[in-house]
Each structure stands twice: as C-alpha cells, then as structure tokens.
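This is the structure, below, for whatever I ask next.
A single protein chain has been omitted from the complex, and every remaining protein chain is retained in its original position.
Which chain is which? They are A and B, in the order written, and residues in each are numbered from 1.
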Amino acid sequence: MWEQAGIVVGALVTLAIFSLLYKDNPLYRFAESLLVGVSAGYYLVQYCFSAIYRKFYIPVIGEGDLWLLPGGILGLLILLRLSRRVQWMSRYAIAFYVAAWSGYLIPSVLQERILIQIRSTFPPSLAEASIWAVLGSLFLLVGVVSILVYFFFSAEHRGALGRISQVGITFLMVGFGASFGYTVMGRVSLLIGRFQYLFQDLPQALSF
Amino acid sequence: MRMAFRTVWYGLLVACLACAWSAPSAAAHVAHADSLDGGAQEAEGAEAQGVSASSEEVLDGAGSEAEGGETPSTGWFDTEHTPTAVATLLFGAILLFFIRSARSGKPLFIRRIAGLEAVDEAVGRATEMGRPILYSPGLDPMEEVATVASINILGQVARKAGEYETRLIMPNRDPIVMTVAQEVVREALTQVGRPDLYNADDIYYTTQSQFGYAAAVCGTMMRERPATNFFIGHFYAESLILAETGNATGAIQIAGTDSDSQLPFFICACDYTLIGEELYAGSVYLSREPLLLGALKGQDVAKAVLLVVLIAGAILAFFGIDIGPYLG
Partner (left out) sequence: MKRTGPVVFGFLIGMLMLIQYFTQVPWIDDRYNNVLDWKQVVFGITLILGVVSLFLHHWKKIERKTGGWGYSVVTIAGLLFMIAAALIFGREEGPYPWMFDHVQAPMQSTMFALLAFYVASASYRAFRVRSFHAALLLTAGVIVMLGRVPLGEMMGFHIGEHYFSLGTISTLILDYPNLAAKRGVMIGVGLGMTATAIKIILGIERTYLGKGA
C-alpha cells in the first residue's frame, strides 16, 4: 500500500519538476522547496549519525578514545562564528579543515595528475610499434605540449608561443566537442529512465 | 620571516637532492601500471558527497593498499614514493624561489585572461540593469582547492559589487563554504567602504543534495533574475542545468571550472569560461598581489620543466629508452 502510494507521489513530484521546462510555475516552486527542505533534513540526519554520533559520541563518550576529542572541539570552535567577540577562534577550525586536505593533495595530485599523465604520454619505441601507433602518440604529444603552452600565464602569447597556444586551443576545442558528443547519449538514457517510471511503474502501481 | 623563508627554501633544495640521489633505485620497485583519468566522465553524474566522500575515498585507498599484502617498504620513508617526493620538493623549491623574488618588488607580467577581463563589464551591467549578481562556488567542500580559488575570486567580485553598489546573491551547498563566503564578502565590502551593503541573508545554505542545490539555484535565477551569473569552482553534472537556466534568463555568464568533463557545457552555454588552470590564476589576475604573482610565475617555470621532461622523455622513448619508471 505505502509502496504504491509512494510511486504515485514520486510520479507527481516528477511531473512537477518536469514542469520547469515550460517555465517557472507554482508546481515547480512547490517541488523545489520540498526538495530543498527534505534533502537538507535527510543529509543533516545522515551526517549527525555518521559523523557526530559514530566518529565522536561513540568513540569519545562511549569508549573513552581521546584521540577523537579534538574533532568535537574543532567543531565547537566553528560554531563560535556566531559570536562577534570570539569569532576569530573559528579560524582554527577552518585552517585545520582546509590545510589538512591541502597537505594530502600535494603529493597525490603531483603523482596522479602530473607524473602519471606525463609518463603515459611518452610514445612507444620506434623499433617496436607500428607507424600508426607512433604517429598517433606523436599527435597526442603535440596536443599535450601545445595545451600546456596555452596555460602559460607569465608570457604574452605572441610569436611562436602564440602559434603553439593556438594549436593548444584547437586541441582543447576538438576535445571538448568530443566530450560533449560522448555525454549526449548518457543524458538521453536518463530521460528514458524517468519516462519508464512514469509510463511503466506508475500504471502498474495504479492497476493495483 | 625572511630568514625562515630562506631556511625552508635551502632545506627543500637539500632534501630534493637527497631524494633524487635515491630515485633510480626506488624506481625499480615501481610497477609500470598505465593509468588515466578513467571513469571520470561517467562518475560525474554521481552525487558529489562532499567531505565524507573525499575522506572515505582516502580511507578506501588506504585500505586497498593495506589489503594489497606486499608492501614495498616500511619505515620513515616509503621509497615507492621517491619520484613524488622529488617532484614535491622541487615544485615547492621553485614556488618558494619565485615568491621570494616577488618580495623584491620586481614587476611580474600576467597575460590577459578574457573571462576575468569581463568581470568589470559583467558587474557594471548588473548595476545598470538594477539587478543582482549570482555567484555559485560549485559543489565541492571548502577543503578542495578549486573552492579556495573560487572564494578568492569571490572576494574580488564582491569588492567590485560593493564599488558599484550591486547586490550579490550566493546560494551554497556546503555550510563551511557559506560561513567562509560570508566572512570574505563582508570583508570585501568593508574594504571598499560599503559595509552597509552586506546582507548575511544573501549568502545562504541550501542543501547537500547535488540536484536539490541545482533546483534551488535555478529557482533563484528565475525569480531574482540576476543580470550576471558567476559559476566558479568545481561542478558536476548540474553545470549544464545551471548554465542553461541562466542563459534562459538572459544573464551574462562567467564560468570557471577545473572539471574537464564539465568544461564543454560551460563553453557552450556561458559567455566566458575560465578553462582549468585559469581558475587558479584567476584570483592572482584580479588581485595582482605580488606574492601570488610570484607563485604564478613559479607555476609557469614548473610547467616549463615538465615540458622539457615530456619532450626529452618522448625523444628517448622513441629510441627505446624509457624514463617512465623514474616518474612514479
């Protein structure tokens, strides 16, 4: 019973969101407001449980693991933002939050986004690979080099630098076009999924 | 301060040399696994889970490494990461050198970036039309550097909005981004002598839900009719929903993201787009702060070093000499 009612409600809110395609209207506004409220509540409960309860309350209060106490203290510091007088103390929590991840990012980004990508751009040996493979990897190399030249900021893009960066922007545009075309079918399949919900699941629920 | 700076810099150089010395032997341990950004294109549709997701990814990564069984080394320094350590130290040293040079006051050049040149025009247009500006910092949490870059640009946009007496609206998906943005906007408005224009209600939290956030921003765009929209930060699949809705309302749109899978959509639907690294150069470009300009120069020098490695490595690879294992 609740399941069938749920499908009917789901179909109604689906139509309400689709109505945005016509224009902003009271139905969409209702659905948008409901989505914001319900999802904000949903995530609040999830994080309170998974973060505050499981990562702070149980280990610190329940098991006496004091290594997890600073998390709670930093969390409380951030609440001091609400007071003008001691607002500065919340900077400790924000500095912690941002700097901790930055520290982690430096080596991992250097390895995954830079070193591995550079390594993967190296072409195969002339002696081992076919002419097509060599030409392909040479083309790839020209693309990567010219794009990196496009991203030079401290020099005017004139002369040779300007011409190479023009090649770079050409590669970028073809690449972005390809990404665009590649994504279209995926988006259409999402729409088909919603239509299946409306034209298959809903009639089944109503036939009950 | 200068002494400390010098010490850190020399320390980095020494450490760099020490690591480089041990690199060849460490490189032998490294498996030659070919990898790319696989899955990024498909994964973008998934809900961006903010802090917990990123943290859990790290935990998962750590877990899988541990489960791998065979660990290449233990102790104070994991030699498997020698190439990364060398790269980290070298990059840090280059960056510090140029930041230090910038302290001398030598003027540093930065090339024109069209999307950022248009900021004045975009804010001015909003003022002329008597409509607000909308600023979206993307979906990522405050810890992600794309969001930090976005917040820096926000500070500059808020200053201009203050100078032009234009209202700035900023819906947020992340509560920490919201609190930081409130502080940054208030400070920017104070700096231009218009603290009275600050309204904390205009910088508000919506929801953690990716598409809930998209729905809320679309609603705001359709009702408040901002004359200018800024989408600056890391975006996922919602990028096109936001940009197309903004387009339908007739707003001038400036986007900037480091997400390569979303760039095509912003390029199609926005008037100006900051592509990838331009996002990180953005705040330097707008603020022209000498230290940050120095860092940008250092970034360019590091890029030049990479280009040399790339081209030299490619030439060697053609002749069967593979320097790949030395890169991690």
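As a convention for this text, contacts are C-beta pairs under 8 Å (C-beta built on N, C-alpha and C of every residue); 3 or more make two chains touch, one makes a residue touch a chain.
Predicted, not measured: the structure shown is a model, and the values here were computed from it.
> Report, in label order, the displayed chains that the undisplayed chain touches.
Counting the whole assembly, the omitted chain is in touch with A, B.
> I'm checking contacts with the chain that's been left out. Which of B:Leu108, B:Ala126 or B:Ala149 qualifies?
Considering all chains, including the one not shown, the answer is B:Ala149.
> In the full complex, which residues of chain A touch the absent chain?
2, 5-7, 9-11, 13-14, 16-18, 20-21, 29-52, 55-56, 59, 67-68, 70-72, 74-76, 78-79, 81-82, 88, 91-110, 112-114, 117-118, 120-121, 136, 139-140, 142-144, 146-148, 150-151, 168-185, 187-188, 190-191, 193-194, 197
> Using the document's contact rule, name the residues of chain B that touch the chain not shown here.
8, 36-37, 45, 47, 50-52, 55, 58-59, 62, 71, 73-78, 81, 84-85, 88, 91-92, 95-96, 99, 141-143, 145-146, 148-149, 151-152, 155, 172, 174-176, 178-180, 183-184, 186-187, 190, 201, 204-212, 214-215, 223, 237-238, 240-241, 243-244, 247, 258, 260, 263-265, 267-269, 275-277, 279-281, 283, 291-292, 295-296, 298-299, 302-303, 306
One rule holds for everything that comes next: only the chains that are shown with their structure count from here on.
> Centre to centre, by mean C-alpha position, how many angstrom separate chain A and chain B?
Here chain A and chain B have centroids separated by 13 Å.
> Spell out the part of chain A that touches chain B in their complex, as residue ranges.
Answer in residue numbers: 17, 20, 23-24, 28-29, 31-32, 35-36, 39-40, 42-43, 47, 50-51, 78, 81, 90, 94, 97-98, 100-102, 104-107, 110-112, 114-128, 134, 141, 144-145, 148-149, 151-157, 172-173, 176-177, 179-180, 182-183, 186, 190.
> Spell out the part of chain B that touches chain A in their complex, as residue ranges.
Within the complex, chain B contacts chain A at residues 34-36, 41-42, 45, 52, 54, 58, 81, 83-85, 87-88, 91, 108-111, 113, 142-145, 148, 176, 179-180, 183, 205-209, 211-212, 215-216, 218-219, 222-223, 260-261, 263-265, 267-268, 275-278, 281, 285, 296-297, 299-300, 303, 306-307, 309-311, 313-314, 317-320, 322-324, 327-328.
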